[in-house]
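Take a look at the structure below.
Note that this complex is displayed minus one protein chain, with the remaining chains in position.
Each chain gets a letter, A and B, in the order it is written, and its residues are counted from 1.
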Amino acid sequence: MPEPSKFKGVGPHWPAGNTPLNVGSYTRIKPKIDVSQCSGCRLCFVFCPDGAITMQDDKDPVVDFNLCKACGICVNECPKKIIEMTTVESNA
Amino acid sequence: MKIKDIPREEHISNSLSCAGCSELLAVRLALKVLGKRTVAIVPAGCMSTVNCYWPQIPFKTPMFVSPFAATGAILQGVSAGFHYRGVTDVNVLAIAGDGGTADIGMASFSQAIISGRKFIYMCVDNEAYMNTGGQWSSTTPPGALTTTSTLADVAEPSLSNHKDLLAIAIAHRIPYAATASPSYPLDYLEKVRKAAATNGPSFLHVLTPCPPGWGFPSEKTIEIGRLAVESGMWPLCEYQDGQLRITHVPRQTRPVAEYFQSQRRFRKLRPEGIAQLQKIVDARQEALEKMVSPRD
Partner (left out) sequence: MPEKKFLTGNSAVAYAVKLAKVGVIAVYPITPQTPIAEKLANLVSTGEVRAEYLRVESEHSALAACLGSAMAGMRSFTATSSHGLAYMHEMLTYAAGGRFPLVLAIANRSIGPPWSIWGEQQDSIQQRDTGCIQLYVETAQEALDTTIQAFKIAEDPRVLTPVMVCLDGFHLSHAEEGVEIPDAGDVERFLPPFRTSATLDPDNPMTLAVGASGEQYTLWRSEQQTAIREAGSIISDVDEEFGQVFGRKYGGLVDAYRCDDADLIIAIMGSFAGVARDTVDSLRQKGVKAGMLRVRAFRPFPNQVIRQHLANARHLVVIDRDLSYGNEGALCSEIRGALYGQGNVPPIVNFIAGLGGADLLADEIESVAQEAIQMTRPEERKTVFQFLENK
């Protein structure tokens, strides 16, 4: 965890959206999506609790490993079953 | 709204919730519809604890960690303050667990509804005090084990020691209330939209399955939510302008036994208990169908 730094403002409050820790850093398995078969249903994007899946034009979902906790919901919900969990070397 | 219309922008990110947490999903989806001009009041519970420990601040929108029993009162104050200042373009949203709504939060919840103030009270219900390890709450379903249940609680399951929050909200003559599930995102988000458009209090009771608390693998969260609706354990209804209606009839129905067998928390239910609960659920469904207005 980072060093306690000078807070902004008075009292136990903190500016929004500051997240020094990447919650995806705890898992070494991540979903791998075969985008060539993606139908663009967007369900993986919808059902990911952590919002780790983004897409530019609906048919190119990308998983952000920094945010992904490898819960497996996308694997389970993809109607075409084109997502599978794999071991990754690093979060890069 | 269609799936492709769900906005891309994220208003909460890098939360310390468990993998597969449907409460986080419910919050994430609701904020997409409500937008960034939304202030969240979140009492003690999963959604505050995993989102408020310095220095990890996942909410990108304003959020206040409310004292456990006071959510309804905070809502009254925030809503009144905005009203006085003529602030009309900010959603006031409570994200309270079942403990903070049905138990310790019940008094302020009840008073907030009859205040008539404009806010959305969303109860994310994982059916126990999951944030502290899974102690019993008054929304724990009959037959479910919790860390403070005794075997006597599951031996003769009944609805008599269970609170029906939708019925309680309706008893307060709330302008808008609904049950929902993130497993049915379009039904859910339409209800969020209607709640936000209500010119007064609204209540959303969202079933949020909990992988560690209910005892199922994290990838099955959405599936368990579907099973809850299909088995009749969680009817999807809506109460608006004094009329109750069912918003989604599942394409298939399943026996409650399937729902119970999918989660470890029901492991002590005996066949007699399961049969009893099937009868209870069937009776409840029948009563519900009698209560709803004719469909238009």
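Note that a residue touches a chain if its C-beta (ideal position, glycine included) is under 8 Å from a C-beta of that chain, and two chains touch if they have at least 3 such contacts.
Bear in mind that the values here come from a model prediction, so they are computed numbers and not experimental data.
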Among B:Thr61, B:Asn126 or B:Thr198, contact with the omitted chain is made only by B:Thr61
Note that subunit B touches the chain not displayed via residues 36-39, 41, 49, 51-55, 57, 59-67, 69-70, 72-85, 87, 90, 107-108, 110-111, 115
Residue positions on subunit A contacting the omitted chain are 4, 7, 9-17
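Throughout what follows, only the chains that are shown with their structure count from here on.
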Here the gap between subunit A and subunit B, centre to centre from mean Cα coordinates and rounded to Å, is 24
Within their complex, subunit B touches subunit A through residues 3-4, 6, 8, 10, 12-22, 24-25, 28-29, 54-63, 182, 185, 211, 217-223
In the complex, the residues of subunit A that touch subunit B are 1-2, 12, 14-23, 27, 41-43, 45-51, 54, 58, 66-67, 69-73, 75-77
